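The complex appears here minus one protein chain, its other protein chains still in place.
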């Protein structure tokens, strides 16, 4: 199975909180991962991003898709 | 600075590939992280997600927002 | 009315489930549709996508925007 | 393999257009599908959505994730 | 025409920059607007959001859908 997405992170479910329509699931990620971001070239220039820079990667929980075998 | 998002991951820029409109940036994440997903309660039931389950978290690169101090 | 999006699918509401903040709506799509995806060129190569390939298109419900006249 | 997303559509690749960073892939969907949207309860009320209503579902191509076995 | 989205902002096109696959469009918004965000209740608590607070709203350009009559 191959996914058309750059970020594929192995994780373990820590907790599940079930709501009326939406639910929230928390995961532990124990191994180092490589991640990838696509942003406008304008934003890359604004941030002056270059190899070695420390950044924080912000991802809304709604954009994380769990897949289970 | 506090972000209205559940996933905040410390990372280091590995490479930057600049395109005409969009650019792609790759990062190394070396420390273990906790991650969070919000999905429909229907999907949680379909996947029968429960604590301890192994899953893969798929995130399109376009949804990863780098922030730099 | 013209939308700055590639996917425009005619559908009929099947059910509405109302929650406190979010609601979930299900639709029937009866006519064949053409769909479009944008992904990184890296991902296209990883999947080795070419005309005729069978794939599954995964879309989180949160990314579907209903419009009504 | 089970996905934490409500929309899973069988499709066939029609064309691939490769760009510097991003690529665009077009698909044919020939069988009827059921689709699902999550939106705010406020928006459901604004649209007065109810069973039988005809709507158009708008999805940006960037939100469509192809998966290939 | 009614949209299943909380944010509907009147704007005027300022510039269009066309790329191979993706293009970037800039807009002027001259009138005051009301905007809306949906986030996890956990994040609302983390930010301790309450009426009167000053915040910055961050939106990736890819999530902005232009509609033209």
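The first chain written gets the first letter, and so on, giving A, B, C, D and E; residue counts start at 1 in each chain.
FYI, a contact is a pair of C-beta atoms (placed from the backbone, for glycine too) under 8 Å apart; a residue touches a chain by one contact, two chains touch by 3 or more.
A quick note: this is a predicted structure, and the numbers were derived from the prediction, not measured.
Though it is not drawn, the left-out chain touches A, B, C, D, E in the full complex.
Between the chain not shown and the residues A:9, A:39 or A:67, the one that touches is A:39. By the touch rule set out above, subunit C reaches the unshown chain at residues 2-6, 19-22, 36, 38, 62-63, 65.
Listed here are the subunit D residues that touch the chain not shown: 24, 39-40, 42, 60-61. For subunit B, the residues touching the absent chain in the complete assembly are 1-5, 21-22, 38, 65-69.
Heads up, the rule we're going with is that only the chains that are shown with their structure count from here on.
The set of chains touching subunit B and also touching subunit C is given as A, D, E.
Residue numbering shows that subunit C and subunit D use the same positions for more than half of their mutual interface. Rounded to a multiple of 5, the C-alpha superposition of subunit A onto subunit D involves a rotation of 180 degrees. For chain pairs A-E and B-D, the one joined by more C-beta pairs in contact is B-D. The geometric centre of subunit A is 21 Å away from that of subunit C, both derived from CA atoms. Shared contact sites, meaning residues of subunit B that touch two or more other chains, fall at 3, 5-6, 19-24, 36-40, 42-44, 47, 49, 58, 60-63, 65.
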